[in-house]
Each structure stands twice: as structure tokens, then as C-alpha cells.
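Heads up, one of the protein chains got dropped from this complex, but the rest are sitting where they should.
== chain A ==
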Amino acid sequence: MADEAVSVEGLVKRYGEMVAVDNLSLRIESGEIFGLLGPNGSGKTTTINCVLQLLSYDRGEVAVFGRPMTATSYELKRRIGVVPQDVAVFDELTVAENIDAFCALYVPDRRRRRALVAEAIDFVDLGGFTKFRPRKLSGGLLRRLNIACGIAHQPELIILDEPTVAVDPQSRNAILDGIRGLNERGATVIYTSHYMEEVEQLCTRIMIMDAGRQLAIGTNDELKSMIGTGERIRVEIIGTEPLGEDVVEQLRRLGHVRTVDYEIPELHVECTSGAHNLSDVLGVLSGRGVAYGRVTSEPPTLNDVFLEITGRALRDEAA
């Protein structure tokens, strides 16, 4: 129990008839970077808000660091840092004042706070902007300020709700490096995002949820092994004639091949895991005298896993 940063057992949250979180159970170990993935309206933010006691819930138990979490668990709250999805800072205060104002909600001692604020400013690399008001900051700097306000008190559990939305690639990389740095300092991180590649790079374990339920949980590799696709092969056909339907049909009959799509000039083949998938595909093409150029073979991405588990239908933004 002591190694569990967060434990959720049988959590149910309803809005009238709608079930936002449906009997969800979850355990996050200390020191993890835990990714929470799901389409819009899947219940990610609701789950987080229930854990933080920002929302009351209908059933279930939530514990943080082995102790029941309640709205008045101030000692536990001091060990938690939250970076909300919306930038929530004071427009009238400067960068340094903002960080200090939020840090003061956790650390009453002014002297200690001064050191923490300085450290947070260094951490998000806002040293050149300490006297700036938020409206003078770019989107990326504003996000970094939002993060600094959430982590200045050096919490042991950090919850980041889509912290890189609307951030340019340079700032995003800086933020991701920062999160890794926080984890290396011993913090447990819960990270929600729509950006699969971020979660794939960053998280040690990932949970995919939809309709308030846990659909899959595991490491990156474990999740990939849960879906049928083991390898994606792309072949550029460079011959003067398009690929014949008979060649495509022959490829489909190969043992490990799951799907074959051909859109001039590119051939896409999805295979289950197998040692000779690429040579089998190229063997068929060579045997039929098809000339090909660039060939790539890659394992499935988290995006493939996500789409395969949650389905490819569009989701309602307002859900």
C-alpha cells in the first residue's frame, strides 16, 4: 500500500442518467509516469477531479499515498500538484508573483517559498520573464507558467491534464523534458493527453478508457501486444503499370497478413507479429516482377492501439 501513489476502487460518477465513470478501479505506483488516454468525454478529467475531490462521486473509494482522500485532506493536498487543462493564473500578477501566490496555498513559510519559487522559475526556464504579466507571454510560456504554478511546492504526485495543448513543438519538448525531470526527482506523474506520441514517449504505464470504463492498461509494449497488428509495411510501387488485383489478392493470402491497401503509388500491408513478414511481402512482389522503391517496416504505434481499442468513429467534442 505504501508504494501506491493513487488507488481508486469501484469509482462511479453519474450525471443524472449518464454514467461518466463506470466502476473504475486503478492503481498507480509511486515513481510512475502514468498516462491516461481516452477520447473526448471518456471520463479522464472526471476521474481526475474525483481523485482530487473536486467532484463528489456516487460510489467508490479513493486513496492517495495509502490514505483516504477527502476534501479536507490538506496534508495530502500539500503532496499533490495539479496543472489544469485551462491556464489558470492571475492576470494582474507577474510570473514570479503568480508562482509565489499559488505556492503560498501549500507552503506558508515565506523564506522557504522564496527558494521554491526560484527553483520553479529555473525549472520551467522562465528566468527572463519573472516581471512579465501573463498577457505579455506567448502560449508556450503561459503553459510553462501554468506548470510552474502547479509544481512549485515540489509535490510528490503531479497531475497534468493536457499540458501541451496549443503549444509549439519546441515548447512541447521543453515541457516533456521538464516532466521527465520531475519524475527523475521522485515525483509520480499522472498525465492526460490527446497526443499519442507524447504519451508513448513519456509514460511508463498507460490506461485507455472510454465511456467511463477502463478498456486497457499496461506498458507501451503490453498495450501493443493486445492488438492484432504487429508490423506495418509500406512499399512504394515504381513500375509504369499499377499493381494488379491478382497481386493484391496473393498478398492477402499470405499467412501473417491482416489487411492490404493499395493507393497508387503506395502499398500498405498490416501483419500480425512474425519474423519474415517483410521478406514474404517483398518475395511476392519480386516474383510477380513488380518494381518497388522505398520500403518501410514499423511496429504499431500507440495511435494504432488507441484507435483499435476505442474505435475509429468521430467523438462529440461536447460529450
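Criterion: a residue touches a chain if its C-beta (ideal position, glycine included) is under 8 Å from a C-beta of that chain, and two chains touch if they have at least 3 such contacts; residues count from 1.
The rule is short, and it goes like this: contacts and distances are computed from a predicted model.
**Q** Considering the UniProt annotation of the chain absent from this complex, which name among "ABC-2 family transporter protein", "Peptide/nickel transport system permease protein", "Septum site-determining protein MinD" or "Sulfur carrier protein ThiS" applies?
**A** "ABC-2 family transporter protein"
**Q** I'm checking contacts with the chain that's been left out. Which of A:Thr46, A:Ser193 or A:Thr310 qualifies?
**A** A:Thr46
**Q** Given the contact definition stated above, which residue among A:Met18, A:Ala88, A:Ala115 or A:Ile238 touches the chain not shown here?
**A** Of these options, the touching residue for the absent chain is A:Ala88.
**Q** Which of A:Val19, A:Ala101 or A:Val295 sits in contact with the chain that's absent?
**A** Of the candidates A:Val19, A:Ala101 or A:Val295, A:Ala101 is in touch with the missing chain.
**Q** List the chain A residues touching the unshown chain?
**A** Touch with the absent chain occurs at residues 15, 45-46, 49, 52-56, 71-72, 74-75, 77-80, 82, 84, 86-90, 92-93, 97, 100-102, 104-106, 108, 110, 149-150, 153.
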